[in-house]
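Heads up, one of the protein chains got dropped from this complex, but the rest are sitting where they should.
== chain A ==
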Amino acid sequence: MPEPRKLKYDVADLRTLTREDLDALEIGAGILGTGGGGNPYQGKLLALEAMKAGYELKILATDRIEPDALCMAIGGIGAPVVSVERIREGREGVRCLRAMEELIRTPIDAVVCEEIGGSNSMSPLVTAALGGLPMLDCDGMGRAFPEMQMTTFSIYGHSSTPSVMCDLHGNTVIFSHAVSEVWHERMARACVVAQGGGAMLATAPMQAHYVHQYGIPKSYTKAIALGEAVIRARKAQEDPIAAVCALEGGRRIFNGKITDLKRHLRGGFAVGDVALAGFDDFAGETADVAIQNEFLIFRRNGMVEVTVPDLIVLLDVDTGYPITTEMLRYGQRVAVVAIPCHELLRTVQALDVVGPAAFGYPEITYSPLPSPTRKAA
């Protein structure tokens, strides 16, 4: 028996998530997925099963843990189409955790989310619950991005290796060193194909002060609040879109009907373009949204208006539910909401990795959406 671990946080600061929180998180993570990130539904089921089995899902604010606590970020990697058939075994994440602890010969104190948008919002919760650890209330993107080097942790200098990758068979792969974050991404992609198209990957642990400084704060509470706002607005028969905007400093930039949809695969990514014809206040205008796994660029009447890394979210105009890129179809009525991304994604360093040029739009200069007015917490 290992010695009882000394906790680096006060258990009174933990928030235990409920079933209702997970329902809200499913919607909120979908909104923050900006069209990509995979469907959080299966992840929610996994979290619910963990809950049914008696595990508790707890989140903790990043400033309520000792600065030297050791935090491990984790997420799923692979092809979404494979994951609907080849469902997780369930303990991949916790095997990553144990393998990492063994590798660095130090116990981990808390788990961190790489990507709050889409399915990767749920899987770290299960890892944390099964491992008996708190989940820090933050993430490395504040949205969804297609590649691992696009986390704020990597952008601001944390080296994500040594990392541990576990599949459902029990295979464990350790990447002891990658010369760059992009190399790490490239090798991990090759490995996940060999593992059958899906695995969990835990990156080199960070100290809590680094996570606090460079993580996108309050990701879980924000995503849950977003989902709750949509659910509440629908119950009260109020406008869910307005509720979403009010929370995140977002703005409804368009109401439109999809009039054309082009999609193709380019270098393994789902690339495409959605054309919209405006209605209501936007009648007579046209808009289009460029897709590369996520919604990247919004143009009104041909002029670029919002670009990555700011969030471009498509919501069902009536229900307020998020629309992912694979759900798009002709005739759909959508509200386009633009949400300012966090300041950490707006620096020169960050824009090198997640700005328009990084996605193949060197001609587009990022011009930030007005930031939300800061509210006293």
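As a working rule, contacts are C-beta pairs under 8 Å (C-beta built on N, C-alpha and C of every residue); 3 or more make two chains touch, one makes a residue touch a chain; residues count from 1.
Just so it is clear, contacts and distances are computed from a predicted model.
K.L.:
Looking at UniProt, which of "Aromatic ring-hydroxylating dioxygenase subunit alpha", "Sugar ABC transporter permease", "GTP-binding protein" or "Hydantoinase/oxoprolinase" names the chain we cannot see?
P.N.:
Missing chain, UniProt protein name: "Hydantoinase/oxoprolinase".
K.L.:
Pick out which of A:Gly284, A:Gly302, A:Gly331 or A:Pro370 touches the chain that's been left out of the picture.
P.N.:
A:Gly331
K.L.:
Looking at the full complex, which residue from A:Pro67, A:Gly170 or A:Pro362 touches the chain that isn't shown here?
P.N.:
A:Gly170
K.L.:
Which one touches the absent chain: A:Pro146, A:Gly197, A:Gly249 or A:Gly360?
P.N.:
Of the candidates A:Pro146, A:Gly197, A:Gly249 or A:Gly360, A:Gly197 is in touch with the missing chain.
K.L.:
Quick one: which of A:Glu89, A:Glu102 or A:Asp352 touches the chain that's been left out?
P.N.:
For the chain that is not drawn, the touching residue is A:Glu89.
K.L.:
By the contact definition given up top, give the residues of chain A that touch the hidden chain.
P.N.:
Contact residues on chain A toward the absent chain are 42, 45-46, 48-50, 79, 81-82, 84-91, 168-170, 196-197, 257, 259-260, 327, 329-333.
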